[in-house]
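Next up is a structure, given as structure tokens.
Omission of a single protein chain aside, the complex is shown with its protein chains in their original locations.
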Amino acid sequence: MKQVNVKYFAWVRERIGKSSERVETNAETVRQLVVELGEREPRYELAFSDLASLRVAVNHVLADFDSRLENGAEIAFFPPMTGG
Amino acid sequence: MKQVNVKYFAWVRERIGKSSERVETNAETVRQLVVELGEREPRYELAFSDLASLRVAVNHVLADFDSRLENGAEIAFFPPMTGG
Amino acid sequence: MRVQVQEHAFDPGSELGGFHAGRTDAGALVSFSGIVRSDDQAPIALLEIEHYPGMTEKAIRGIATEAVERWQLMDCLVIHRFGRLKPGDHIMMVATLAKHRAEAFEAAEFLMDYLKSRAPFWKREHSASGKLWVASRDKDEATMERWVRQEAGEADCG
Partner (left out) sequence: MRVQVQEHAFDPGSELGGFHAGRTDAGALVSFSGIVRSDDQAPIALLEIEHYPGMTEKAIRGIATEAVERWQLMDCLVIHRFGRLKPGDHIMMVATLAKHRAEAFEAAEFLMDYLKSRAPFWKREHSASGKLWVASRDKDEATMERWVRQEAGEADCG
């Protein structure tokens, strides 16, 4: 069992209703974590319903949904960025 | 017989030894004026020896050596510009 | 190199004043600043900018370092605000100092493209009709791609 720190930003944060949480999981990849969270509650399923419109960062670096999930990692989910 | 006001800049001015002069001429084009001046004195011939390295402005607008010469015009000869 | 992610306002002119400071080895200074725009057709009351505190400055610092190396910049400045801004406010600025103008311009455009589509900022417009997250434009992501392609091209040519 791993523990990861999960963060949500912008409308992902609003849909899920919190900005961060600690998650216990057996997921091997970010994608598996998304599936696991989606099975928990409808608000997660809704927030993660279109992965193409989501971005993920692992330990503060933009990453792929197939990235491996390491114990203690910080995983952040958010919409495409709109800075500048 | 026309009268034109001729100006020289940068090394063209230095080779000819003056920055402007009034010239009486029968030249029909800028190119004919260049030939006429070159026949006057060696320093003009030297200054105008390579037309490819010269630029000309007629009445404050970059022009062609084949531009027509009008009475009262201001003709300026100078090297390629190096502003900015 | 200076990177600032801040809530308070800044003045691009003043920031630029200290940036170059009497060096004699640089020939070109380019600056860009983005301003909160409010269309007359759909006026906005304020622009809210959310960011990812742990990641933002680190990410920008990384890309600024890449720009300095790639275009041999003599200096580089990035400022980006978060929080609540009003129309006419400066959102962010970049400045690049290089030997020649081509490098300074390219590096500034590269930094801008990066900030638009890769730095963790999200904008939300507040207007009479409510709050609306600004959608990313596919064009911004595509624009970012050109820098990758260019680098790949350079590698091909040795």
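Letters are used for the chains, namely A, B and C, taken in the order the chains are written, and counting of residues starts over at 1 for each.
Criterion: a contact is a pair of C-beta atoms (placed from the backbone, for glycine too) under 8 Å apart; a residue touches a chain by one contact, two chains touch by 3 or more.
Everything numeric here is computed off the predicted structure, so don't read it as measured data.
Enquirer: Out of all the chains shown, which come into contact with the hidden one?
Expert: Taking every chain of the complex into account, the missing one touches B, C.
Enquirer: Can you tell me which of C:29, C:59, C:78 or C:119 touches the chain that was removed from the display?
Expert: C:29
Enquirer: Tell me, which residues in subunit C touch the chain that this view leaves out?
Expert: 11-20, 22-40, 87-88, 99, 101, 104-105, 108-109, 112
Enquirer: Write the list of subunit B residues that the hidden chain touches.
Expert: Subunit B touches the chain not shown through residues 7, 9-11, 57, 60-62, 74, 76, 78-84.
Basically, only the chains that are shown with their structure count from here on.
Enquirer: Greatest Cα-centroid separation from subunit C: which chain?
Expert: Looking at centroid distances, B is the chain farthest away.
Enquirer: Roughly how many whole angstrom separate the Cα centroids of subunit B and subunit C?
Expert: 48
Enquirer: Using mean C-alpha positions as chain centres, tell me how far subunit A is from subunit B in Å, no decimals.
Expert: Comparing mean C-alpha positions, subunit B is 72 Å from subunit A.
Enquirer: For subunit A and subunit C, what's the span in angstrom between their mean Cα positions?
Expert: The separation of the two C-alpha centroids amounts to 26 Å.
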